[in-house]
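Note that one protein chain is taken out, while the other chains of the complex remain in position.
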Amino acid sequence: MAEPKQGLKIAVIGGGSSYTPELVEGFILHYHELPVRELWLVDIEPGLRKLNIVGSLAQRMVEKSGLPIKVYLTTDRRKAIEGADFVSTQIRVGMLDARARDESIPPKYGVIGQETTGPGGMMKALRTIPVLLDICRDIEELAPNAWMLNFTNPAGMVTEAVLKYSKVKSIGLCNAPIGLLKQVSSKYDVAPDRIYAEFVGLNHLHWITRIDVEGEDKLDEMLADTAGYSAKNVPANEWNPEFLRSLHALPSYYLKYYYMTDAMLEEQLGSLKQGKNRAEVVKQVEEELFELYGNPELKEKPKQLEQRGGAYYSEAAVNLMRSLYNGTNDIQTLNVANRGIIDFLPDDASIEVNCVVTKNGPLPLPLTKVPPMAKGLIHAVKTYESLAIDAAVIGDRDLALQAMVHHPLVPSVDVAVRMLDEMLEANKAYLPNFFHKA
Amino acid sequence: MAEPKQGLKIAVIGGGSSYTPELVEGFILHYHELPVRELWLVDIEPGLRKLNIVGSLAQRMVEKSGLPIKVYLTTDRRKAIEGADFVSTQIRVGMLDARARDESIPPKYGVIGQETTGPGGMMKALRTIPVLLDICRDIEELAPNAWMLNFTNPAGMVTEAVLKYSKVKSIGLCNAPIGLLKQVSSKYDVAPDRIYAEFVGLNHLHWITRIDVEGEDKLDEMLADTAGYSAKNVPANEWNPEFLRSLHALPSYYLKYYYMTDAMLEEQLGSLKQGKNRAEVVKQVEEELFELYGNPELKEKPKQLEQRGGAYYSEAAVNLMRSLYNGTNDIQTLNVANRGIIDFLPDDASIEVNCVVTKNGPLPLPLTKVPPMAKGLIHAVKTYESLAIDAAVIGDRDLALQAMVHHPLVPSVDVAVRMLDEMLEANKAYLPNFFHKA
Amino acid sequence: MAEPKQGLKIAVIGGGSSYTPELVEGFILHYHELPVRELWLVDIEPGLRKLNIVGSLAQRMVEKSGLPIKVYLTTDRRKAIEGADFVSTQIRVGMLDARARDESIPPKYGVIGQETTGPGGMMKALRTIPVLLDICRDIEELAPNAWMLNFTNPAGMVTEAVLKYSKVKSIGLCNAPIGLLKQVSSKYDVAPDRIYAEFVGLNHLHWITRIDVEGEDKLDEMLADTAGYSAKNVPANEWNPEFLRSLHALPSYYLKYYYMTDAMLEEQLGSLKQGKNRAEVVKQVEEELFELYGNPELKEKPKQLEQRGGAYYSEAAVNLMRSLYNGTNDIQTLNVANRGIIDFLPDDASIEVNCVVTKNGPLPLPLTKVPPMAKGLIHAVKTYESLAIDAAVIGDRDLALQAMVHHPLVPSVDVAVRMLDEMLEANKAYLPNFFHKA
Partner (left out) sequence: MAEPKQGLKIAVIGGGSSYTPELVEGFILHYHELPVRELWLVDIEPGLRKLNIVGSLAQRMVEKSGLPIKVYLTTDRRKAIEGADFVSTQIRVGMLDARARDESIPPKYGVIGQETTGPGGMMKALRTIPVLLDICRDIEELAPNAWMLNFTNPAGMVTEAVLKYSKVKSIGLCNAPIGLLKQVSSKYDVAPDRIYAEFVGLNHLHWITRIDVEGEDKLDEMLADTAGYSAKNVPANEWNPEFLRSLHALPSYYLKYYYMTDAMLEEQLGSLKQGKNRAEVVKQVEEELFELYGNPELKEKPKQLEQRGGAYYSEAAVNLMRSLYNGTNDIQTLNVANRGIIDFLPDDASIEVNCVVTKNGPLPLPLTKVPPMAKGLIHAVKTYESLAIDAAVIGDRDLALQAMVHHPLVPSVDVAVRMLDEMLEANKAYLPNFFHKA
């Protein structure tokens, strides 16, 4: 990438998100290493109100900083993408109502309802992948050298779809790895760059197999004290200590859906009975945030945003853009093409893995330990993911059925058939590939 | 194998089995291609009564045939093995009582109880593998050139254990593949050697991906008519036709435990409630068979044996011995070391695959189609199997727990811990590696 | 392949070859297993005289047999191919004059001159591959279900080109493997089907790593007595016994060009000095054969044909057609796509390997031993082959140069550049891809 004369152009697809102030804060803080001149916040028509609210806050934040960054608000995606250096995506096809359905339909069949894991995540993938590929068509045409940073969930599947079905240079990002580093960093009071944590697996399905703090192995200590490694959006059931000790690895908190399926499901059923679900909670938090954002006196990211659940997302994004721009060769945990790193998965499968971020993109680092226990589950979930990706791209019900049947959380063909029918029908408006084929 | 001067010596470990008359019938029918001179039926002390009954029948059958085969009955395993050309194993450590526990404990935790699949199969493996390896020590010493034909279930795991932990030349055998050939052969009225059926997967976990009858693809026809491909010991729930069509492969009937888990479990719970389980049924059938066998007028295999559930086992065994002895280079479906055939599994994993049977042993044939849907489940089950094998050999509770947790039919760590505790305790007498370590 | 109502149609491209009588003899001898009804001998205009001579002999042979086979002579390739069940190719682009140049130019640069190995083989590949792919276009259109049996040298490269650049079902054939079997069969006085010889490597670059006669290992005996395993077209320098013993494998006689390069080159230079080369010798033998063939009294394959050098070619062809037609599942050594058999080569590289010939084509058998010594040379030659194949298809001088530079028998870039210039120029008439691009 040649040095841009006029500074960098960034396009944020889904710019009306409540996360945007964090991103803007990052651009301001790291301006000297990442000279952003144009920040384009794009959203769709129905999101215009939020875009205007959060966009105005962004403009006030920039103004206060005194930096020569210009913030543009638009619904014209192509204009935003044209000539961009980085495109980030943080969209939610069908918005929080669709999420509520992803979370509430599966429990009716005795199956985990979650927005990235299980049948809910699959429906989200079916809705989202075609839209992302549509964005990629624009990038291929209007900004072929841009890097696309994908935060859109299910991030691993979306990234794999883009790797397989477009030419866009794309990287998938999650906040879980940076969250772990923060936790270790705070526990041992060391800078994150003195920690080497090795992640093995897929997005929302990783195991951490080594945690070296200044070269010393702290994995066993971390296994004995897992309290802190969690997230707002995953209930905090406790790990069985005997299990963790004999696993010799720290599982992602998303793995609770697989390792504690019964307890997690019970909790979901309890919440649903009380009329609560995670989507509703998030909706309310968002409402409150936008009320805050609308205050013309507010000129910085409000504290309350940190309770939203997606902590560190924007920090991860700014870190990655900065490293790509400067070729810092530092190590970050990213979602990229496998290319032999996990030896039993296809080369073009997306995995979540430590990478050296060079000016020409991330180079994945080989794994020094792979827990034999994890192989089957990784392969089972990747099997489901790859089937679901193809189902999404083609709009193929047969593939969608096979994907759902082979998801490890789905107990039978019979349940899969009935649940798929209901979920497809409920998402009809967002599945043109399935329902309105040319 | 040099031409034996005096004909072949066969040792049958577990010779007091009710299947033995079928095997003897096979030796008699194929004597001209497989000149057996010594048939040693071995059993343990508690099985002596059955050994004598079935052994006497074997002697009467041979006498009637007029062939120069000598049948020996013994509890001295080493004497039977010494100098043998073939050793076949068909043992049941803990006998039918242990099986009853394998089948009844898991359903208490809402988990499938089956003697080869799931936690029941794992307990059987933990009991059986050390005994088989003990037999291998004898073969290594007393008959190092012998082929061991292993029918002992779980045949895939036992075969893998022998491949990894002994030098014995071993092949695992199952009656399911030959059963499919029989069914296709009868449906299309062609000789079995005009059929090419390709099996992909593991023992009791295979998919049939092509069925060519005289060179013509009959897979779709077979998928539309699966009624006949089943077995006495697996309940006959019907496959969902949409599922089969979009799978493009015919699943083993054992796969019903994975694809119809809920219905299969319900059926088991129903049977248990009525005080029935498969082990009890088999016990009764066996009693009836031995009553028949004891009749001194009986000089042939009784018809009733065919209802026992293990149809074609002995035919498979005699076929394999005959092909090894003569180097016929015909194709049989066997359990052997993977060595790259299923590209995502380790080289020393056992798989169930078509092989050319040469005089120097089976050479596995490459797979022409691997259903992408099946990969995850194959890998998940193999992950469990390999952990359980090592647990059995070392007597390691940590590995046993990890194996059980990672079995696809086990819903949570919590269930795994509790179920494992009960099952280990219930099998204490047969698990010296776990409970009476040196 | 459905049972053809009217018997089989065979098209022989290059039917005017002196080998044709052997092929016809094969069809006559094996008529009951391979009911040929139409045999189409095709050749190009300049070969018409020979086609008529050998074609008339073929007709007399068939007439004498009394079988209902019809022999057609034609220069209309498409008519011959249309609806064929088998197409065999045995062509020589540029005829024996081109071969003479392949054999005489390299020695001027101190390099082995041979028609299949080294720069000579590369020029033959550059001339031949486009013509073969042209034939494939006709087969794809006019006989899409036909099997193409390719005898045209360099058979490994031609087969790989067809595998990569056409949809024709193609198999490459060489007479060397059957020649070894004949020799072992005669040495030990056993039927060929009682021998298991394992071939590892590429066409004209194989090592034989096991020779089991009725299950007994005879490799060491064969290594101590290699006299008989050679061919008319390769000079008979003796192997160093210490080398063979420590190699633990019997090298193809074509490997003498690599293992005895200096002596083989000296011999070539000596012959060339005396005005002799192999092409000239063959030319003369051919003349004599056609004189014999022209005799209207001759109604069978004349003995003299066996001295021609390509013994067993036609036997190999008829064997393969017969096994494909009947689905005999017997083992033959063929040139097919690698697909993981040699683990360091690409899946679509052609290799020479034992295969089970099923009705749906050959399935390669896994290798039980791979000599570590051979790996580098196999990979080096395959590297050259794949570059040369692409050079031939595209007509790309850069790739041709890289191919020649990286051939193990070419000593330097400088020699490669000069030799390539001369050889391309000398073959101008047969290299339209290089010299007359659209």
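Labels A, B and C are assigned to the chains in the order they are written; within every chain, residues are numbered from 1.
Here is the rule we go by: contacts are C-beta pairs under 8 Å (C-beta built on N, C-alpha and C of every residue); 3 or more make two chains touch, one makes a residue touch a chain.
Predicted model only: the values in this text are computed from it and were never measured.
Colleague: Under the definition given at the start, what are the shown partners of the omitted chain?
Modeller: Per the contact definition above, the missing chain touches A, C.
Colleague: Touching the hidden chain in the complete assembly: which of C:Pro35, C:Gly83, C:Pro235 or C:Pro408 does that?
Modeller: C:Pro408
Colleague: Which of these, C:Leu41, C:Val54, C:Leu126 or C:Leu247, touches the one chain of the complex that we don't see?
Modeller: C:Leu247
Colleague: Given the contact definition stated above, which residue among C:Phe27, C:Tyr384 or C:Phe434 touches the chain not shown here?
Modeller: Only one listed residue reaches the unshown chain, and that is C:Tyr384.
Colleague: Touch as defined at the start, partner being the missing chain; which of A:Arg49, A:Arg137 or A:Arg194 qualifies?
Modeller: Looking across A:Arg49, A:Arg137 or A:Arg194, the contact with the absent chain belongs to A:Arg194.
Colleague: Under the stated touch rule, tell me which residues of chain A contact the chain that is not displayed.
Modeller: So the residues of chain A touching the unseen chain are 1-2, 193-194, 196, 212, 214-216, 327, 329-331, 339-341, 343, 356, 358-360, 363-366, 368.
Colleague: Against the chain that's been left off, what residues of chain C make contact? List them.
Modeller: Against the missing chain, chain C presents residues 239-240, 242-243, 245-247, 259-263, 343-345, 372-373, 375-377, 379-384, 386-387, 398-399, 401-402, 405-406, 408, 411-415, 417.
Going forward, only the chains that are shown with their structure count from here on.
Colleague: Where the centres are mean C-alpha positions, what is the separation of chain A from chain B, in Å?
Modeller: Each chain reduced to its C-alpha mean, chain A and chain B end up 46 Å apart.
Colleague: Taking each chain's centre as its mean C-alpha position, how far apart are chain A and chain C in Å?
Modeller: Centre separation, chain A to chain C: 56 Å.
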